[in-house]
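Below: one structure, written as structure tokens.
Only a single protein chain was left out; the remaining protein chains are all shown in position.
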Amino acid sequence: MMKIDNSLPLEYANEQNKMNIFGFWIFIGAEVMLFATLFATYFTLEHRVGNGPAGAEIFELTPVLIETLVLLTSSFTIGLAMNAMRLGKKNAMLTFFSITLLLGLVFLGVEIYEFTHYASIGAGLQVSAFTGILLTTLGTHGAHVTVGLFWGLFIIMQVKKHGLTPKTANKSFIFSLYWHFLDIVWIFIFSFIYLKGMM
Amino acid sequence: MDYFDRFAIPHPSPAIYASMVAIGLTMIAIVIGLTYFKKWGYLWSEWLTTVDHKRIGIMYLIAALLMLFRGGVDALMMRAQTAVPDNKLLDAQHYNEVFTTHGVVMIIFMAMPFIYALMNFVVPLQIGARDVAFPRLNALSFWLFFMGAMLFNISFVIGGSPDAGWTSYFPLAGNDFSQSVGTNYYMLSIQIAGIGTLISGINFITTIFRMRAPGMKLMKMPMFTWTTLITNAIVVFAFPVLTIALLLGTMDRLFGAHIFSMTNGGMDMLWANLFWVWGHPEVYILILPAFGIYSEVISTFSRRNLYGYKSMVASIVIISFFSFLVWMHHFYTMGQGPLSNSIFSITTMAIAIPTGIKIFNWLLTMRKGKIKFTVPMLYSVGFIPIFTIGGVTGVMLGMASADYQYHNTMFLVAHFHYTIIPGVVFAMLAGLTYWWPKMFGFMLSERIGKWAFWFIAIGTNVAFFPMFFTGLDGQARRMYTYSEATGFGPLNMLSFVGAIGLAIGFALIVYNIYYSVRYASRDIGSDPWDARTLEWATQTPVQSYNFARTPQVDSIEALWDLKRNGKPVFQGEIEKIHMPNSSGMPFIMSCIFFAWGFSLIFSMWIPAIITTIAIFACMAHRSFEKDDGHYISVEEIKATEKDWEVLNDENR
Amino acid sequence: MSELFPRKQVMGFVFSLVLTAAALTVYFLDLSFMAAMTVLLATAFVQAGVQLVGFMHVGESEDRTMIYMNIFYGVAIALFTIFGTLLILVWDM
């Protein structure tokens, strides 16, 4: 393997690892712009409801609040998993990691409920510009979470099998960045789509 | 049978059938040729699976040249059709498809890969790196681009080409007014290629930030590396916008959403807005690498260091930021108030300032130099006046009130060809000729190259200068015909003549390649231009690991310092070198992407779902894959370097 | 056990819960549009900051300058895009 620098956490141990993390930060920059575009579109179309319902008519606080709390907590637990990883505690790390994914699964479940609910009350994708961009924005975030769940699962399997190596630690750390970022995006969705729409 | 109707061409013509046959025959010829010469294995192991940035660069180059000719034929057809009034060569539908594909092919599938060809080949060499940061992703970028391009290019024989212009404004591009699958092709093929470009952007930023040779601080990077860095920064922030715009367009076209539609609250202007939020930075994505190439070429052939390096760097950074603040000048006439128009006018014109700085810096670089008019230098010097005309007309177009008269006319067409041809095509040809010997080990013929240059330079002016006048005379762009009474005839004929000149120029370039492959000397050393930067400090052809010993840099022109001042660059012992392994996955995954795009274009949901799962399966495979690369042993390196580096060490 | 729950992260989590609750006031109180938007903007951006610094360790690596620049650049352009779009398409000036 490449040179290993022991003064740094495992995920930064070699040059390739550092590049992976740096590259992922750049990717997050791109994701900022991706979601910003969705938000720009959403704000433009927010009140263009055609014959369909407006946001205030379809948004419900309870599921949204559950989603928010679940995702916030999962962001906390993946942070704890990284802390455990840096302490070298593989089992604690795996526990926190698994909790994170379970919370992600709960989030996804509530979101699926939300989508079917919207469809059932006549707020499907094809109803209006507003519903179209609402569901696309939520769907893009939801797709990110779904990908994250699979990705996280693969990482758990690898950590289980190979232990905490520079490679698995690196993957886990990058996953944690991804997961925190999804939480940040959700905070903006929560504030500027749901709360703004309901107030 | 109904099921297969969708694959038929909605507006067939003999030309399309002829191309169908030609495509079929070419494919068969390639397959037979590869089988006969037993080259399948070579093709697979050396090219399709390679992760070597140099080979990927060369594949980008081949793709770009192919697309240049595809887009060029479109252009010729357009100019031929409008050469005389009331011409019947093409009908309206065919003409609409031709100018749409011309725009898309030239911007997305010619200019972009050409840029990435040179970036891929040159930048790692220029910064003294062994490869890019993520070689595997680099291969994926290329193959995604390639499959996107192929997907777009089959549109005219399967299902019909897009016909709503390269800007694809809704609602014209919506299902109501574009009923063929053409615009689906547009949405999905650009999406696939765009994802590849975004990955490249991340890859190059990481490469340049983390893999520079020791001592090469940011302010000691060669100008082409600087422009590559900034270009990719723009890519990273601009392409996600395109991703979303295309996603929303796909939602409308395939899933019946109403984002851009005329009913149910949809907003057609939003597409224009999102498209140009990406589209304007895209212009600078195209032009900044060109600025880098010109800086290298002008400095090399003036035998001088680049004048005003710091102000050059400052100006590209400023341009990159401003490029995101001007998009509205593409639709001043869309009914916003004068306040918006004024703000965006000022930001637009302000971009001319950093661009002007560059022009003057190049002129000041040539001043007190010792200018040798090689082919790359001719393109660089020819660029300056032509681009200046393009630039000043750009400032004119930037003035909102006057733009009400230029908008959508041939004046605009003239302007952007006056910027893009010198700003991209000239630069790419300059870069191609300049780096050709490093890529292939022989030089292109200077004599034929000069002929080609003059045809292209004069052809450009003859083809596009008349359009300033027809535009001011009221000729709108994208008109497939006009009546004799308009009086546009003679000038359009002149444009056609210019287009033929351009065509001859490009044909000469092809001939030049053929001629030089056959007759050019192979004994050219590793630094035939007497150049100044690190890429010329490698062996020709460049070894897979680029540098046997990591270079130590301490100036902008490391090689020049080595040659003139004897500053040592390669020191220390040769150590074993870690290299990434080749992989078929990027190619396979991109093929699946191709199938995925094709399925969606024709609304074939079951294959679309299967291919989606397959794409994620590829990603999962990658996650579990164990691939630590391989090492090249010291003995092997010494053997390959024996004849070369030792010799060089003695000479220097 | 306590080392598994470092103070910084727990505080960050609590703080983000508090911010979420603060954001919720726009739902329960009858604020003016401007006041409500100010609250939402403040809570959302502070929360993002908490995540970035507290959880994502944005400043820990040797590339921190570049990472900060990347984030600032991205956020700046994102804001320009959003407000520019609103200026053109919604506020109609």
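Going in written order, the chains are labelled A, B and C, and every chain counts its residues from 1.
Please note the rule applied: a residue touches a chain if its C-beta (ideal position, glycine included) is under 8 Å from a C-beta of that chain, and two chains touch if they have at least 3 such contacts.
Everything below uses one rule, namely that contacts and distances are computed from a predicted model.
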Omitted chain (choose from "PqqD family protein, HPr-rel-A system", "Molybdopterin synthase sulfur carrier subunit", "Pyruvate ferredoxin oxidoreductase delta subunit" or "Quinol oxidase subunit 2") - UniProt protein name: "Quinol oxidase subunit 2"
Touching the absent chain when the full complex is considered, from B:Leu66, B:Leu89 or B:Met349: B:Met349
Residue touching the undisplayed chain, where the options are B:Leu66, B:Met399 or B:Cys591: B:Met399
Of B:Ile359, B:Ala452 or B:Ile592, the residue in touch with the unshown chain: B:Ile359
Touching the absent chain when the full complex is considered, from B:Asp52, B:Asp252 or B:Asp268: B:Asp268
Residue of B:Gly256, B:Gly487, B:Pro528 or B:Pro607 in touch with the missing chain, whole complex considered: B:Gly487
Which of B:Leu172, B:Leu254 or B:Met619 contacts the chain that the document leaves out: B:Leu172
Sites on chain B contacted by the missing partner chain, in the whole complex: 92-93, 96, 163-165, 169, 171-172, 176-177, 262-269, 272, 302-305, 307-311, 331, 333-335, 337-338, 341-342, 345-346, 349-350, 352-353, 356-357, 359-361, 363-364, 366-373, 381-382, 384-385, 388-389, 392-393, 395-396, 398-405, 407-409, 454, 457-458, 461-462, 465-466, 469, 472-474, 476-482, 486-487, 490-491
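Note that only the chains that are shown with their structure count from here on.
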Separation of mean Cα positions, chain C and chain B [Å, integer]: 37
Residues within chain C bordering two or more other chains: 63, 66, 73-74, 77, 81, 85, 89
Multi-partner residues of chain A (at least 2 other chains): 18, 22, 26, 29-30, 33, 37, 40-41, 44
Residues on chain A engaged by chain B in the complex (per definition of touch): 1-2, 15, 18-20, 22-23, 26-27, 29-31, 33-34, 37-38, 40-41, 44-45, 48-52, 125-130, 132-133, 136, 140, 147, 150-151, 154-155, 157-158, 171
Interface residues, chain B side, partner chain A - complex: 133-134, 198, 201-203, 205-206, 209-211, 236-241, 243-245, 247-248, 251-252, 255-259, 261, 263-267, 270, 273-274, 277, 578, 616, 620, 623-624, 628
Residues of chain A touching chain C in the complex: 12, 18, 21-22, 25-26, 28-30, 32-33, 35-37, 39-41, 43-44, 61, 65, 68-69, 72-73, 75-76, 78-80, 82-84, 87, 89, 92, 176-177, 180-181, 183-184, 187-188, 190-192, 195-196, 198-199
